[in-house]
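As you look at this complex, bear in mind that one protein chain is not there, while each of the others sits in place.
Right after this comes chain A.
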């Protein structure tokens, strides 16, 4: 790397350089990799390095999950636009209701990222918590090669996916907090994960108001 000019000596330049053949992201069809595939192993290697790196910079599980959440968040914001753009024109509208948004996440976002839909969508049965919804994945793809040590059993690395969901919600103007919780179900689904989506109170208020008009 020593051959590279340092920031100080190169000075401020205006604008980015582009290859002489003009190959930039603006010339690349946005749908080119829509259905492309890569090996799951590559994803697993990257994800495990991401978690290991994050772990070195935090104290405790909560902070670690928060960090993973933040890293997913920026993906969610961008995915919302990308996936809507790829919809047929008449369904390109942003979701305007909570249920529509959650269906979009359960179906489109999951299908795109993980090749299948999420397993279930639920609303909290607790009347005190009208702002809570749950997206359930019996077997999160991101956790397939993650084994959580016993002393960290509270950890669920799908916090990364929770971040993606949160990004989609925030991007669609349904601000929410999303967290991932392991709710292992016997031997069948030991890694079953609930993504708890807790919308901000104004989202629920708006929804009630819209229902009336």
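As a working rule, a residue touches a chain if its C-beta (ideal position, glycine included) is under 8 Å from a C-beta of that chain, and two chains touch if they have at least 3 such contacts; residues count from 1.
Rule of thumb we're sticking to: contacts and distances are computed from a predicted model.
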* To do: Pick from "DNA-directed RNA polymerases I and III subunit RPAC1", "ER membrane protein complex subunit 6", "Mediator of RNA polymerase II transcription subunit 7" or "Trafficking protein particle complex subunit BET3" the UniProt protein name of the chain that isn't shown here.
  => "Trafficking protein particle complex subunit BET3"
* Among A:41, A:89 or A:211, residue touching the chain not depicted -> A:41
* Asked: What residues on chain A make contact with the chain left out of this view?
  -> 1, 4-7, 10-21, 23-25, 28, 32-43, 45-47, 49-50, 52-54, 57, 71-72, 74-75, 78-79, 112-115, 141
